[in-house]
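Pasting a structure here, questions to come.
Every protein chain but one is kept in place in this view of the complex.
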Amino acid sequence: MKEFIALGIVLIGGIFMAFQYYLHIPLMKDLYNTFLDWGIVISVFALFIGIKSLLQRQIREIKEKKEHLIFPLTTIISFGVVIILWLIWGAKKDSPPVNFIYTTFQVPLQATIFSLLAFYITSASYRAFRAKNFSATILLITASIVIIGRIPLGDYLAKITIINVGKHSFSLLNFPQWVQWILNVPNVGVKRAFKFGITIGIILTSFKIIFGVEKNWLK
Amino acid sequence: MKLPKQIVYTLLLISLIIPLVLGISMEIKPTLPVINFYNALNKLHSGNFVIVSLSYDPSTKAELTPMLKTLTYHLLKRGIIPVFMNLKNIAIGDLGYKVVKTIGEDLNKKENKDFYYLGYAPGDNMAVQKMGEDFFKVYDHNFHGDLLDKYEIHDKIKVLKDFKYLIDISDGNSTIDYLTYVNTKYKVPMIAGVTAVMASEYYPYIQSKQLLGLLGGLRGAAEYETLLDINGDARKGMSAQTFAHILILFLIILGNIEFFYFRKKRKNGNAD
Partner (left out) sequence: MLINLIVLFLILSIYSFLYKDNVFFKFTERFVVGISAAYGFIKLFQRGFIDKLYIPLSHGNLAVIFPALLGLLFFGTLNKKTAFLAKFPLAFLLGIGAGLEIGPRIETDIVKQIYTTIIYSPHSPWFTIFNNIIIIIALFATMYYFLFVLRKNRPIDRIISKTGIFFLMVGFGASFGYTIMARISLLIEVIKTVIHFF
């Protein structure tokens, strides 16, 4: 019964929203607006569930692995301290200490964690980027053209290798233009093929969810 | 013999630190998608409203904040009224506000008159579509909680279609969402600034003119700065980028030389 009701909600909501795109009936428009309003309110609660799961995980870690107590505790304490600092200034208002923590710690440290990738990609370029066969060679050549063509050196090389043939002049090493051609022509063909595949996948999954074929979310 | 990873990491750091400390600047030639981005905004008149979505978080601010700075400067300088929002990412709110406010103050522009900063609203794609039907149902007040009905925006804007452009500054798939729900469904023209990782994904939309202009990564931001004749963060960063790219090319070549050398040696060894 529970499953039946949930699948019924998906079916009705899904079919209605799919049809309203093509049918312009005033009553449908009103209902579409109401559903959007409801969806926005419900999504607020859904996002809180994410934060709840994060904290639950830390608590589970504390219960299970006592030797690494410091790490889940760090998350919980830092979370708690920021929340307390916020509440002291009043829930509705911006809290200066929270803004300070955000600007001083969160912003640079998030950027730093992500920047670790720069080291890995440099190391990977040296260790794994080999012209082992035809396909790998094509990949390597294209990537190298992009690497040169997107920096000022590419512009400089294009400038110094200009030659004149009759009335026309062209550059022998016009990396920036080669990059633009790669992006505008073969890249467009390939990425468009991906888009078709991904979109057909999304549409089919949407239909599967609406008609109750895909039921993993119910488990 | 292979270079140890510690040496590779140190070389990378040196290649970046030297140009940044010395402040080397280099000439950058703008490419067509960036010129189109620039021209699209130049077609607008003073007093026109555009909506700017900050769809990124601090982890990718390196590439996107220079774009946001130049974009804000460009719009405010031309008297175009930008309305900033961050529907897609919560974490950019205060960072984005700081950037916009600083540039607004530098140009003597007033918040809630010459530009608006609305901040985060929940609902993601549902909120996007709701804005297409009734903008103020999603945002009835600004970043500080002041109601918008006392400002000019309330008279000029009713739905998303009233904006001349939606400009997405994004580090993920949000531009595709906006293309789907804002451009296709509510017919708002779009331009975007995206991270270099995502840039190549958007070229099919440039060809189909769904996206009228694109800034791709730090280079895109640097080209945009060049068009506006600003020596900003992106142009300064491009010199470091150049040295790092040269190092990476050198490492790729070195890696391949080693590979072919050892492969030849192995083959010869087998033949013996």
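Order of writing sets the chain letters: A and B. Residues in each chain are counted from 1.
Convention: contacts are C-beta pairs under 8 Å (C-beta built on N, C-alpha and C of every residue); 3 or more make two chains touch, one makes a residue touch a chain.
Note that this is a predicted model, so its numbers are computed, not measured.
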item	value
Residue in contact with the excluded chain [from B:F84, B:Y117 or B:Y181]	B:Y181
Selected from B:N112, B:Q210 or B:N256 as touching the chain missing from the view	B:Q210
Positions on chain B where the hidden chain makes contact	5-6, 9, 12-13, 16-17, 20-21, 59-63, 90-91, 93, 119-122, 125-126, 129, 140-141, 176, 179-181, 183-185, 195-197, 199-201, 204, 207-210, 216-219, 233, 237, 240-241, 244-245, 248
Where the missing chain touches chain A, by residue	2, 5-7, 9-19, 21-22, 34-49, 51-52, 54-55, 70-72, 74-83, 86, 91-92, 95, 98, 101-102, 104-106, 108-122, 125, 135-136, 138-147, 150, 179, 181-200, 202-203, 205-207, 209-210, 217-218
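Here is the rule we go by: only the chains that are shown with their structure count from here on.
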item	value
Between chain B and chain A, distance of the C-alpha-averaged centres to the nearest whole Å	14
Chain A-touching residues of chain B, taken from the complex the two chains share	2-3, 5, 8-9, 12, 26-29, 31-32, 57-62, 91, 94-95, 98, 122-124, 126-127, 129-130, 133-134, 137-138, 144-145, 185, 196, 199-201, 203-204, 206-207, 217, 219, 238-239, 241-242, 244-249, 251-252, 254-256, 259
Chain A residues within the chain B interface of the complex	21, 29, 32-33, 36-37, 39-40, 43-44, 47, 92-94, 99, 102-103, 106-108, 110-111, 113-115, 118-119, 122-123, 125-127, 129-132, 140, 144, 147-148, 150-153, 155-156, 176, 180, 183-184, 187-188, 191-192, 195
